[in-house]
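Pasting in a structure now, in structure tokens, and then I'll have a few things to ask.
Heads up, one of the protein chains got dropped from this complex, but the rest are sitting where they should.
Coming up: subunit A.
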Amino acid sequence: MPRTGPGSAAKKTLLWLGVIFAALALLLGGGSMWSNASWTPKLALDLEGGTQMILAPEVQGGDSEITTEQLDQAVEIIRQRVDGSGVSEAEISTQSNRNVVVSLPGVPDPETRELIQASANMEFRPVLAGGGGQGAAVTDPTPAEQLPTPSAEPTDASDTNWISPELQTQFETTDCLNPDTIANAEQAPADQPMVACEPGTAGKYILGPVEVPGVDISTASFGMAQGNNGVSTNQWAVNIEFNGEGTDKFRSVTERLFAFPQGDPRNQFAIVLDGQIISAPTVNAVITDGKPQITGNFTQESSEALSEQLKYGALPISFEIQSEQQVSATLGSDQLKMGIIAGLIGLALVAVYSLFQYRALGFVTIASLVVAGLLSYLAIAILGWSHNYRLSLAGVAGLIVAIGQTADSFIVYFERIRDELRDGRGLVSAVDNGWKRAKRTVLASKAVNILAAVVLYFVAVGNVRGFAFTLGLTAIADLIVVFMFTHPTMVLLARTKFFGDGHRFSGLDPSKLGAVPLYRGAGRLRNPSDVPAARGKNKGAAKEAERRMTIAERRLAEKQESMAGSGRSSEKDGE
């Protein structure tokens, strides 16, 4: 029999699949050699052990709707805090535009936990004492009895009567050069003075009570400062805009602070974020329009950073822990082990069942499942590297569930081939015709699967996502495998003697499938009485059945006849 078109096309397709595999393997191999890729998929927290917190942001006061932008900023705030606290390998992400997910290896200490939950609290406080470059702790602080005691109750926020002996001691002993001090900084209540550090200038200050809360900032931006004549001064500046209330408060603050002479610490105010001073500018003018500009030794980056921070201050988001999971590493690896065992058992059961149902054809199912599995594995490992995708227990469950759904495509296909055989076609054309019909069904039904996975992925909370992701991924892998592996393999197998002659263990034995050859040799077309349904009283139905053999079918039968020779069909005829 000459090598025909479909056969070599099938080989070409298989070759392409090989190319895809080689490319993926090379990508991953190269990645693991020259980058930080790994041959094993990255594992999520529930399999690896660690802590996962799901936080719901809450805006204090005002409208409760949180925009995507605000949420992204919230993530940025938390990332800065967690990084600052020295926890490595933390992962912070938003989920479904509503929650923030923080994943940490191990168990976080209570301080880290508090840090994560705390609101980004920005305040404007007047400076009472201290300044830049004074960060170091005083080696021998003033003895308690020599400390000045306040002479009276403070009258305004800039009143040095706020400085109690305790506060003075705290000020002297605080070491602003120590990173721990900065990381553990806490904000005092709004009506209390506090000691705070300014990491940028190694500064240490005593601050008065809050005068303008961060919520009163409506926006902040950065750009080139402009001189009095409106000409750019070539100096980076940060522009703040207060809302109505903030404008009033800020005017009275600057009126008072401006009265202090230059050089007096009390001429300065401090912008405090999370207990740290992010900027402590001096007051050069009374700001009446609520649009102060901060200038100084800014670069583009530092002015941008400060304006971003000021914008955060406009949204004091705090976080409520909605769910917190601390998975021990033991439980995690147990779960992974059990998941893999469950998967293998599932796979074995499916394999046994398909061998039972489809005999040798079952091996095609098994091989296809293996190919689909390899493809999914490579994809997950690559995504773990490129997109930090981590396999969770729900994801493992998705993979196991997908075994059944992937095998279904083959069942649909095989049943179609069997139907075609039952109609009396030879195997080669049965595979051809069966594929044409099965292809459509498989595409339509997989579209439903992929649609479900996409919808689940985008609306889902929690670990639904990992599950939806693997479901969608395997649905795509399944399509690739059916088109590029299972079908070409079937085309080639149909040309082998074992399958083509319908060996009784091939799963495609025409006699078992009750096939009635379309063309029965010796120039006879199939007789209507051969069609089982047509036996008995319903003669008209038999006629209809014969009519249903279209011209195309007849031609095909003739073509098949000329290709395969009449031997096979007459053999069956003899049975």
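Brief remarks follow.
Keep this in mind: contacts are C-beta pairs under 8 Å (C-beta built on N, C-alpha and C of every residue); 3 or more make two chains touch, one makes a residue touch a chain; residues count from 1.
In this section, contacts and distances are computed from a predicted model.
One chain of this complex is left out of the view, and of "Protein-export membrane protein SecF", "Helix-turn-helix transcriptional regulator", "Rieske (2Fe-2S) protein" or "Fumarate reductase/succinate dehydrogenase flavoprotein subunit", the protein name its UniProt record gives is "Protein-export membrane protein SecF".
Interface note: of A:A144, A:M224 or A:A329, the residue touching the hidden chain in the full complex is A:A329.
Residue A:G404 is the one among A:G133, A:G227 or A:G404 that touches the chain not shown. Among A:L28, A:A453, A:L479 or A:L493, only A:A453 touches the chain left out of the display.
Mapped onto subunit A, the footprint of the missing chain covers residues 46, 49, 54, 56, 96, 98-99, 110, 113, 320-331, 334-335, 338-339, 341-343, 345-347, 349-350, 353-354, 357, 393-394, 397, 400-401, 403-405, 407-408, 411-412, 415, 418-419, 422, 437, 440-441, 444-449, 451-453, 455-456, 459-464, 467, 471, 504, 509, 511-514, 531-533, 537-541, 544-545.
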